[in-house]
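Left out: one protein chain. Kept in place: all the others.
After this line comes subunit A, so read on.
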Amino acid sequence: MASLKDLRARIGSVKSTKKITSAMKMVAAAKLRRAQTRAEAARPYAAAMRRMLAELGAGTRGQSGLPTLLAGTGNDRIHLLIPLTSDRGLAGGFNANINRKTRDLIRQLQAEGKTVRLLPVGRKGHDYLMREFSDLVVDHVHGSGGKEIPFSAAAELGERIAAMAEKGEFDVCTVVYNRFQNVMSQTPTEMQLIPLALPANDAAASADAPVYEFEPGEEELLSSLLPRNLQVQLYATLLESAAGEQGARMTAMDNATRNAGKAIDRLTLTYNRTRQTNITNELIEIISGAQAL
């Protein structure tokens, strides 16, 4: 049985752990609020962009010689997966869920005879994938889970992917990220970026929509709108993932704080019991000593 001194040390250490986890929870809550505001602020741009693309895409549907970013290469052989994870841990199952989803996707695609390439974003995903599938990783990006995600980070990533697409290094590009549902739950989701999936119902909608003029031509507009859209989509997923990370961390730390509290209660009970036992033992010794005289 643990001595009183050991128990006191254990209680002390659990108490300081509890302080740390509860501080981390507060920090995550503050960061979450900011991340959520930013994700919401970025929505109008993405929505307007979708509207313009739907308008433009409706006119070009079924044509040949469309840009690679819109129509893909026409093949379905090489898949590029982009799992978005955080750089830091202690966020519950946040990163593990993405890693598991990515692993399942890789196995599934490989079973279908497809070639898989990986471009992990975030340190946690990169570390995991380097252990399991190091030969598939073509590149990686760190530092997206920092304080603030500037649009330039998404722009850079988008440009890199667009350049790879132009060179024909992959046929299909899919992002795996945590969709922010609420603070408690983030759903690992896959979203196909290339070829672009335009909303299906816009053909009917644009029939009675006004006919647009384009300046310069439709193709020029499309060719500058598409890379931009790629960046915006990536930006939206990065923001969503950042909000999800803070949400997951907040929940995880809340649980940890509660568990630490329970552990302290348990240890304190044991400590008091032990102390009482010791006192009782001493009393018995004294009394039986006195009786023996």
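Following the convention adopted for this analysis, a residue touches a chain if its C-beta (ideal position, glycine included) is under 8 Å from a C-beta of that chain, and two chains touch if they have at least 3 such contacts; residues count from 1.
In the analysis below, contacts and distances are computed from a predicted model.
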Q. Given the options "ATP synthase epsilon chain", "Transglutaminase family protein", "Putative inner membrane protein" or "Branched chain amino acid ABC transporter substrate-binding protein", which would UniProt use as the protein name of the unshown chain?
A. "ATP synthase epsilon chain"
Q: Among A:4, A:26, A:41 or A:269, single out the residue that touches the unshown chain.
A: A:41
Q: Determine and list the subunit A residues touching the chain excluded from the picture.
A: 38, 41-42, 44-45, 48-49, 51-52, 55-56, 151, 154, 210-216, 220-221, 224-225, 228, 231-232, 235
